[in-house]
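A protein chain is absent from this complex, but the other protein chains hold their places.
Think of it as A, B and C in the order they're written, each chain with its own count starting at 1.
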């Protein structure tokens, strides 16, 4: 399911279709590909992305030319990508595939240096990031970031003589913005909504600090999404957000979850 | 993050909240639970589900009472579930949690006996099924089924002297219906859209049959979703559908994908 | 890659092979299948298993007959399986496939009722269980169980003014026994090694109890595997064990892990 060059080999994909069914999205998924990101300090960060690329197919045509998606990717390979360059890449797909709509999705790990809170021991935190872009007459871009953090239960703290159950939680935000927003900026907002951020390297004074600060700042899963919603409402760069937190409850074998989606433009 | 009985232990969740942020969905996710389904022949099929249950939380209340979700599930444990009983279960969650909206999602394996096409050797096929239900003033129910099948590439067949690349594909449909639709009914429509269904047990005469029939019926990923769309358009039980096929291309390391969503009521 | 009946269709698998390379294991993997387990109280528990079945293939034969694995499974379908019946099933595979060695592996969810520690509110806990069996001259059977639990860090407790980081951990044991051991028995030993067991349903008095008991019983990942090793050493039913704990550290984004394997017979 490929191919498009000028040979005598028949082009089955290009033949007409009479079923009168347009296709919303057709393309390739599960494409593993190296990707280079630009960092706020002007540096470059290489990573590995899982990519999907689709176009809309009109009802008149039998098939799309799948190999062209990979060719567009190959052409952009050596060029560092920032969130604001993804719409251009998506538009290129739209044009090369001769389509009215194109969709681009990438998910990848992004690393940020984070010092331990007391000893300042250096550590490297990894975050799951997604870029999703649709191009038709205009482009729509959604940045998604997941940050692990710690949550400490206000009920458990309140009702217990000592201690309080706490656990790793995963806080996610997908945002539409009216200006460029760095992954680093969104991570800060996410981590600020938890009982405390987590770290790659902590020495004993740091562990004492994190344990005590989390105990002083108990949060239900509901509190995490509410506090995050408030900070995204306050941030003028953000037009739309969909946020959630999934808490791996340390007293249960299932997770607690909360979710809020708001369009500030409506 | 639990508890709701009449003790002197403070009920932190029930305390007021002044942030003025309502929560769209809050609840439990990743709950593994036994589930019994009714089959079209009146029998019962036990399975194991992964369940999520959520409610909307008004801006005035600090937290929901998570243990109640599990209690509702426990009460429904011994009762076989059919798709048409899920709305009732979701309504019970809404009432017990004293909420305006409730959401229930379950994903599980469902087994269907399928005889080999020539020898009629019996085999047991498994399908991934999802139930998704929202209850507010009315209930909205979506049935989802994924069926593995085989797809044989029309282009590869047309341009090659002999052979044609083929591969396992996964065809998925989510549907809203105006009457009860059995999982079996939807599986039949999904499998009919592929180059050929797949089987758990095939003897040699069956393997010959499936190989030849698939070769006689080549389908692009585009053809699979178009032919499935046509059959769902023709089926009066179906009001809305979202369908896709993911083909694990045997000549590539990535997958081909196509997707169509239509609301027949609009 | 199937088939074995008396037709004129050639049996390619049965043809001779002159490469002189014997195969350790050949068969089917990723077979999803319903399975019924017997419980200690004499009841039956249905579940869904992911099954692999292999045989050794001598260097003289080109291929095995894959459909026979599924046929053996179909024959055992309606019969409840206890750990002590798995060797018989594996022996049947060995005989039906005319092999010197056969291997059977199943992984599935198993449910155990567990009451909350104070209110005795009923809840249903799920555990990941594996059966692994090899049959040649004799049979070798390994039972594996994973239990989620909670672990509270002794260092964090010791060095902090208040609080202590805690988290969900997954404790796993694989054991060879000289007599039948129920899944329930192994779960008890696993949960006793943690800071505290976890539950499906906890009301407020239970949450207070679990929070305080875990705080009183801090355990490093090292302590969990050591205490579990001691209890398995003490249990005369157990001849061999391989145990581990994976702790989803609530102050880090990575996990802590410890592992011990011992053969008591050597």
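By definition in this document, contacts are C-beta pairs under 8 Å (C-beta built on N, C-alpha and C of every residue); 3 or more make two chains touch, one makes a residue touch a chain.
Everything numeric here is computed off the predicted structure, so don't read it as measured data.
Among the residues C:49, C:129, C:153 or C:181, only C:153 touches the chain that is left out of the figure. One of B:19, B:85 or B:168 touches the chain omitted from the figure, and that residue is B:168.
One chain is missing from the display, and on subunit A it is touched by residues 2-5, 7, 9, 11, 31-34, 46-48, 67, 70-71, 74, 77, 108-109, 111, 119, 121-124, 126, 200-208.
For subunit C, the residues touching the absent chain in the complete assembly are 1-3, 9-10, 12-13, 17, 19, 21-32, 52, 54, 57, 62-64, 66, 153-156, 158-159, 220-223, 225-227, 229-230, 246-247, 249, 251, 253-261.
One chain is missing from the display, and on subunit B it is touched by residues 125-126, 148, 150, 152, 155-156, 159-168, 196, 198-200, 202, 204, 207-208, 210-212, 214-215, 248-254.
Definition applied: only the chains that are shown with their structure count from here on.
Note on chain placement: the centre of subunit B and the centre of subunit C lie 28 Å apart, centres being C-alpha means. Per-chain CA centroids place subunit A at a distance of 35 Å from subunit C.
Note on chain placement: the centre of subunit A and the centre of subunit B lie 25 Å apart, centres being C-alpha means. The residues of subunit A that reach two or more other chains are 155-156, 159, 249, 251, 253-254, listed in rising order.
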